[in-house]
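As you look at this complex, bear in mind that one protein chain is not there, while each of the others sits in place.
Coming up: subunit A.
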Amino acid sequence: MSHDHSLNPATMPEEPEKATLEGKNKFLGLWFFLGGETVLFASLFGTYLALKNSTAGGPSTTDLFGLELVFLMTMLLLTSSLTSVYAMYHMKNNDFKKMQLWLGITALLGIGFLACEIYEFAHYINDYGFTFRSSAFGSAFYTLVGFHGGHVVFGLSWLIALMVRNAKRGLNLYNAPKYYTFSLYWHFIDVVWVFIFTVVYLMGKVG
């Protein structure tokens, strides 16, 4: 089809993710979607703040949280955001291999973050008996942090599907917006984590 040639130009435009109308739409659509996601997380944060002292006699935030692990998780996720920036930098230079490499590192860091989170939750449940059902605080904590974790899982699945699908055919104007929107989403997850780190963990330890 003649159309395919227009998606594989001889020289890539400066912003391949926004070179087609479809790309522009995806870019903007994802931004709007993130606007909605902001309200979603704001509602969860509000709920958490209202319920964080409702421990019903169970463990409280100061009993539970260990900042060492959470610091490690923060570093993993922040770094993964940086590596996704490198990947997008290579996308704009039309260097597909390096882009895939940096995205691969992003995925590994994301998996590392998830592993820590699973360890953290298991630790709370096994060592403290602190579960989703034990108090209103427990429900609010696992819902807020779990929603974030769920977003990480979804983001990783998205990333891996993209990388595997396009591994053999390289970059073109059809998949560039897909990569780019993923990176936007990934940054958003990172920003939400910064708020969780502050509002849940730091304020839970000292607030």
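Observations on the model:
We adopt the following convention: contacts are C-beta pairs under 8 Å (C-beta built on N, C-alpha and C of every residue); 3 or more make two chains touch, one makes a residue touch a chain; residues count from 1.
Methods note: contacts and distances are computed from a predicted model.
The listed options are "Ger(X)C family spore germination protein", "RNA polymerase sigma factor", "Anaerobic sulfite reductase subunit C" or "Cytochrome c oxidase subunit 1", and the UniProt record of the chain not shown names that protein "Cytochrome c oxidase subunit 1".
Only one of A:G29, A:G66, A:G129 or A:G170 touches the absent chain when the whole complex is considered: A:G29. Summarising the interface, subunit A meets the missing chain with residues 1-4, 7, 21, 24-25, 28-29, 32-33, 35-37, 39-40, 43-44, 46-47, 50-51, 53-56, 132-140, 143, 158, 161-162, 165, 174, 178.
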